[in-house]
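One structure is given here, and the rest of the page talks about it.
With one protein chain withheld, the remaining protein chains of the complex are depicted in position.
Now for chain A:
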Amino acid sequence: MAEPVSTSTLIGSDGFELHPADETAILEQLKHYEQPQAACIDALKIVQRRHGWVPDDAIPAIARVLGIGPGAVEGVATFYSLIFRQPVGRHVVLVCDSSSCFLTGFDELKQALVNELGVDYGGTTSDNRFTLLPVCCLGACDGAPALMIDNDTYGPVTPDDLPRLLEGYP
């Protein structure tokens, strides 16, 4: 016989507490908008800044602060590519795979990244240091091929540049 399913088992809410500073930061965002749902993406980013990613348990917690349903938050959290729903490494490498980079050495750069890090897209190095992901045109096409590490944009980057570039992110 089927057990009744509570929403908390669908989207677990146990064991996650919003950091008070994060809750304050989220509430601070509300003043920019007519309705609280608008702060949803900001809220997800605030949580991600602290934890590196957005665990499932954070969803109802954010929903509660915003006064909206968890489904609305989950829908948003799964749509946007820069909201991470799995743990990532300490640093995220976003390599641009769009056209101008493709025309100026993306394939070699991507291969060198895979060799250097030992992981492919979506993978995290075993020392938990880097996660590798593709990204749309970084708007740095005059410096193609380009990539971002955390908040820093680099380009043009050659495979030879990689070891020393990555060194800057312990």
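The definition used in the following text is that a residue touches a chain if its C-beta (ideal position, glycine included) is under 8 Å from a C-beta of that chain, and two chains touch if they have at least 3 such contacts; residues count from 1.
Quick note on the criterion: contacts and distances are computed from a predicted model.
A chain of the complex is left out here; the name its UniProt entry carries, from "RNA polymerase sigma factor SigK", "NADH-quinone oxidoreductase subunit F", "Xanthine dehydrogenase YagT iron-sulfur-binding subunit" or "Phosphate ABC transporter ATPase", is "NADH-quinone oxidoreductase subunit F". In the complete assembly, the contact with the undisplayed chain comes from A:85, out of A:51, A:64 or A:85.
When the omitted chain is restored, the residue from A:25, A:61, A:117 or A:146 that touches it is A:146. Where chain A meets the missing chain, the touching residues are 32-35, 37-42, 44-45, 53, 72, 75-76, 79-86, 88, 94, 97-100, 102-104, 120-122, 131-144, 146, 148, 151-157, 161, 164-165, 167-168.
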